[in-house]
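Every protein chain except one is present and positioned as in the full complex.
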Amino acid sequence: MNRLSRDQIAARVAKDIPEGAYVNLGIGLPTKVANFLPVDRDILLQSENGLLGMGPAPAPGEEDWELINAGKQAVTLLTGGAYFHHADSFAMMRGGHIDICVLGAFQVSVKGDLANWHTGDPSAIPAVGGAMDLAVGAKQTFVMMELLTKEGESKLVERCSYPLTGLACVSRVYTDLAVFDVGPNGASVVEMVDGLTLDELRRMTGVALTA
Amino acid sequence: MNRLSRDQIAARVAKDIPEGAYVNLGIGLPTKVANFLPVDRDILLQSENGLLGMGPAPAPGEEDWELINAGKQAVTLLTGGAYFHHADSFAMMRGGHIDICVLGAFQVSVKGDLANWHTGDPSAIPAVGGAMDLAVGAKQTFVMMELLTKEGESKLVERCSYPLTGLACVSRVYTDLAVFDVGPNGASVVEMVDGLTLDELRRMTGVALTA
Amino acid sequence: MIDKSFESPSAAVADIFDGASVMIGGFGTAGMPDDLIDALIARGVGNLTIINNNAGNGETGLAALIKAGRVKKIICSFPRQTDSHHFDARYRAGEIELELVPQGNLAARIQAAGAGLGAIFTPTGFGTALAEGKETRRIDGKDHVLEYPIHADFALIKAHKGDRWGNLIYRKTARNFGPIMAMAAKTSIVQVSEIVPLGALDPETIVTPGIFVQRVVETGAQASTAA
Partner (left out) sequence: MIDKSFESPSAAVADIFDGASVMIGGFGTAGMPDDLIDALIARGVGNLTIINNNAGNGETGLAALIKAGRVKKIICSFPRQTDSHHFDARYRAGEIELELVPQGNLAARIQAAGAGLGAIFTPTGFGTALAEGKETRRIDGKDHVLEYPIHADFALIKAHKGDRWGNLIYRKTARNFGPIMAMAAKTSIVQVSEIVPLGALDPETIVTPGIFVQRVVETGAQASTAA
């Protein structure tokens, strides 16, 4: 069984992002997707702190700390990009103007419920940022994650046990072992890594899966 | 009895507009107030179609019909003025950022209710524009009107019979015969033209007036 | 390559369908996208619901669309003007439906649509005939009316300059409803004086980022005229 690396998952997500798409990449793992977007496609990245047309990281020493992304990393602006304030930025997101957002997750349910902001640990300091806005606002919300926790538990679940970020908002889940569509009809397997069978995947996840 | 002309009413209103005020002048009669603002005061006129710092009319032949006021007349922009879109413009008005707006009226009640957008004539085509926003949004709403109709009926009334623009929104009424404060405690006379007595004014208006 | 520029106004409006809702920018004639409207008239579809501040001035633009009998309903704040005779005639003949909205509520409802809000409580119009039958609520000592977003299938907008990604700047008070209508319509179609190369517009001063714009047509500079 040929488990995908994080970069390989990112590359797989990138394959599904079409020419002309407006895309928001969540902080953390999804940021890697930018590295795999094909150079022959015009794809515009939005960052919720207020820019559209986000370019790659600047060369070391060239950072401008007033030009950052949602993860507070120094970035650049493509020719043709634009700056705007936070209310306009979240209007883009909440108003359905972003075609695709890619988020990390603690859990995703087969119906597309998302849990990615809080482990539920009462001693943790909670922080949500723009996750709830992105989850409900984009035309399509993709999740990118490893399928199993370090303890081997499936993060694709019948029902999320972690605090929710949004209800029925995720449409597709990219993992190191398989790609799933989720939604009102439950989870279906889009593709699996070589050497994995549907039965094994059912056993690993413990959820109902159609092919 | 020394009835004020329309220009004299406008001049009287202008006297009450302090240095530094942000002011919206309604279309029609209130527009005249601009002609009487003292040149030694910085007073900024807002026009709800999207400019702040409205200047006087351009010289004939110099009109730019993309630089107009709410009455669709050609205007100019003062040095230091700014353009903005309609949602921001009405945020200024509704959000309490305009210090004073001056509106015309069909009727004002002693409690400060305003009727200025519709005569109630069922055959008339209704039009409201920004009147309702201005009435409720400015810190102070002044009305400027002749006190009596052509038929001699008072436009300062106990209760408006015309369709309302806003409830309890007017604080002061400037007329050709007197200036009134209106509000929760009813109408009081701030000043009268020479030769007019409070009793005469009570008889003319038919409303309770305190001095 | 993302290229939102279209060859002609008629190509840009070619899929506006019978019964569509169409936002039209402009306050009076300032910002009225006359070339797009002319193309829409030539296209021949009708039963349109139009969202604009006014109901047409004189003989051009929205007035011409109304004259041609293509408008079923108009949502606006200030229809009656000295030169709104085409609307006046159709309205009096019972041939056009009018939804009258206070101007600031019109702007706020369009902005709410663009921002994906479900509804807003606004103080404007409370206690008036224009709030009759609407839900009201006293919040923090002030009475409010519940108003719903206004969405549209298309927006027709006039801007000053644009680029192939759809970034826009406007000119003076012709800006008015353009930025918020671009956000609220499914398909925003913009006529500009000039399509400039990508990067010619300063990213700090772009008023409408291209994400809100689907089509841009260069129609040359045109002076607006008095309303």
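To keep things simple, chains are lettered A, B and C as they appear, and every chain counts its residues starting from 1.
Just so it is clear, contacts are C-beta pairs under 8 Å (C-beta built on N, C-alpha and C of every residue); 3 or more make two chains touch, one makes a residue touch a chain.
Nothing here was measured: the structure is a model prediction, and the numbers come from that model.
Undergrad: The chain left out touches which of the shown chains?
TA: Counting the whole assembly, the omitted chain is in touch with A, B, C.
Undergrad: Just one of A:Met1, A:Ala57 or A:Ala87 touches the chain that is missing; which is it?
TA: Considering the complete complex, A:Ala87 is the one touching the chain left out.
Undergrad: Tell me which of A:Gly20, A:Pro58 or A:Gly129 is the one touching the absent chain.
TA: A:Gly129
Undergrad: Decide which residue listed in B:Gly28, B:Gly96, B:Gly120 or B:Gly206 touches the omitted chain of the complex.
TA: Here the residue in touch with the unshown chain is B:Gly96.
Undergrad: Going by the touch rule given at the top, which residues of subunit C touch the chain that is not shown?
TA: 108, 112, 115-123, 137, 139-140, 142, 144, 148, 169-172, 202, 204-205
Undergrad: Could you pull out which residues of subunit B are in touch with the chain that's been left out?
TA: Subunit B touches the missing chain through residues 19-20, 22, 42, 44, 46, 52-53, 77, 79-84, 87-88, 90-98, 137.
Undergrad: Touching the hidden chain in the full complex, which residues of subunit A are there? Just list them.
TA: 47-51, 63-68, 72, 74, 77, 83-87, 89-90, 93-94, 118, 124-133, 136-137, 163-167
As a working rule, only the chains that are shown with their structure count from here on.
Undergrad: In how few steps can one go from subunit A to subunit B if every step must land on a touching chain?
TA: Counted as steps through touching chains, the separation is 2.
Undergrad: Taking CA centroids for every chain, report which one is farthest away from subunit C.
TA: A
Undergrad: Compute the distance, rounded to whole Å, between the mean C-alpha positions of subunit A and subunit C.
TA: That pair's centroid distance is 35 Å.
Undergrad: Two or more other chains touching the same residue: where does that happen in subunit C?
TA: Subunit C, residues with two or more chain partners: 111.
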